[in-house]
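Structure in structure tokens, see below.
Of the protein chains in this complex, all but one are displayed in their positions.
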Amino acid sequence: MRLAVMITMALSLAAGAAFAKTPYHDGTAEVIKPTDKNHPLGEVVSGYDFRKAMIRDVQDDDFANPAMLVADHGEELWDAVDGSAGKSLSQVFEGCAEVPLNVVGSVYPRYHNAAGKVISLEQVINMCRETAMGAKPYKWESRDMLGITAYIRMQSRGSRVNVAVDGPAAAAFERGKELYYTRVGQLDMSCAHCHEDNYGNYIRADMLSQGNINGFPLYRLKWNGVGSTHRRFRGCMKNIRATPLPYGHEDYVALELYTAWRGNGLKVETPAYRN
Amino acid sequence: MKQTTKLSTISRRHALAMLGAAGAAVLTGVPAYADGAAVAAKIKGLTGGKSVGEGAITLDLPEIAENGNAVKVAFSIDSPMTADNYVKAVHVMADGNPTPDVASFNFTPAMGACSASTRMRLAKTQNIVVLAEMNDGSFKQAQATVKVTIGGCGG
Partner (left out) sequence: MAKIKPRVKVPKSAAAGDIVEIKALISHPMHTGRAKDKKGNKIPRKIINKFVASFEGQDVFTANFEPAVSANPYIAFPFKASKSGAFTFTWVEDGGAEYTASKKMTVA
């Protein structure tokens, strides 16, 4: 089976680039040179630049991008009083996040002092709801959580992804790196097989990107809606016939940190729009 | 989704057998699609069999849609949009979906120009036909093909 898959892939990779009209292929993409000497790639490119105009045009227009409907919902939640403390997230969030609001979207996942480990933005929000607001946590992939994370990351839109992977974050970073290169599932593939070795090539009719996560949460046509980074991880794992981990799993947080680091220097695009 | 999750816990031989079964199910369960004839019949119904002219309609459709769930369909029609000379209605049809109708639009001279943009679902590669009805009862149409690519990655 694996052989057949590899043959199919090879064929479509060869046939692929012929009808590629993307900024990455025509040289108009924003290409970042990674500053970290440990970075495996010589160029870092947003998933946006691997898409054709039909997709990019929607992301470029906040009144055409359906992800904004979810971000609007997040904005309402942001100012809404909820929980036994009689507070809104807007009143308490910066204290919970340990960094200013307009920076949060570019530095999470991050080592959180109070938590004593690297955590995702979703986990900061739920920690804040439970401890500072006395409110129930949101479910990871709920419209409420997607809305609030989209709204918060949007406050950093246009600034550069800059997650820290040294010091107390080093262990999670190493774990994430290990996961990125580990073959899993019945197809026996790792993240790197597609997103490091074959970005810019077609896998069947899909143009592979570098798998950067600078636009999450994002609207995906495949989903007809907005989803989180962890949902995308789960989707990739199903594709290679591996068993997906639960949302918020420690390994997914580590993988999210590592993947975000690979995209350090890219602009935050949340809420992005993809196929 | 559900099926692929299951696959990860069973043997490869089993998985292949299941894939085969799924393939057969797809073949027998093919939904009926509209075709050129359905669109032609639709146009005949709308025009009452009148002749339909070409020109004046500019279509804005992607050559290749990376996903069929939301494909841009936009058009603009040269018209003064005055009380005595305007576009009354525009019908958008597709010949490869389960039914030919996509959307229709009613215009008024107050708009000052005739154009619209929306997003549609396309089940596969197919032709899109745009039929415009002028206030004097005449018709114009334009047509384009959109290739819909089937992705390699689900999730």
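For clarity, chains are labelled A and B in written order, and residue numbers in each chain start from 1.
Just so it is clear, a contact is a pair of C-beta atoms (placed from the backbone, for glycine too) under 8 Å apart; a residue touches a chain by one contact, two chains touch by 3 or more.
Treat the numbers as computed from the prediction; the structure is a model and nothing was measured.
Asker: Tell me which of A:Ala29, A:Ala53 or A:Leu69 is the one touching the absent chain.
Answerer: Reading the full complex, the residue touching the unseen chain is A:Leu69.
Asker: Which of these touches the unseen chain: A:Pro137, A:Pro168, A:Gly225 or A:Gly248?
Answerer: Considering all chains, including the one not shown, the answer is A:Gly225.
Asker: Could I get the residues of subunit B that touch the absent chain, sorted low to high?
Answerer: Here the touching residues of subunit B are 2, 31, 69-71, 74, 81, 94, 97-99, 101-108, 110-122.
Asker: Contacts of subunit A with the missing chain: which residues?
Answerer: Touch set of subunit A with respect to the missing chain: 61, 63-64, 66, 68-70, 72-73, 143, 224-225.
What we mean here is this: only the chains that are shown with their structure count from here on.
Asker: I'd like to verify one number: the distance from the centre of subunit A to the centre of subunit B, where each centre is the average of its C-alpha atoms, in whole angstrom.
Answerer: 32
Asker: Where on subunit A does subunit B make contact in their complex?
Answerer: Listed in rising order, the residues of subunit A that touch subunit B are 1, 12, 19, 51-55, 57-58, 185-186, 202-207, 221-222, 224, 231-232, 234-236, 238-239, 241-244, 275.
Asker: Enumerate the contact residues on subunit B facing subunit A in the complex.
Answerer: Counting only subunit B, the residues touching subunit A are 1, 4-5, 7-9, 12, 15-16, 62, 64-67, 69-72, 149-155.
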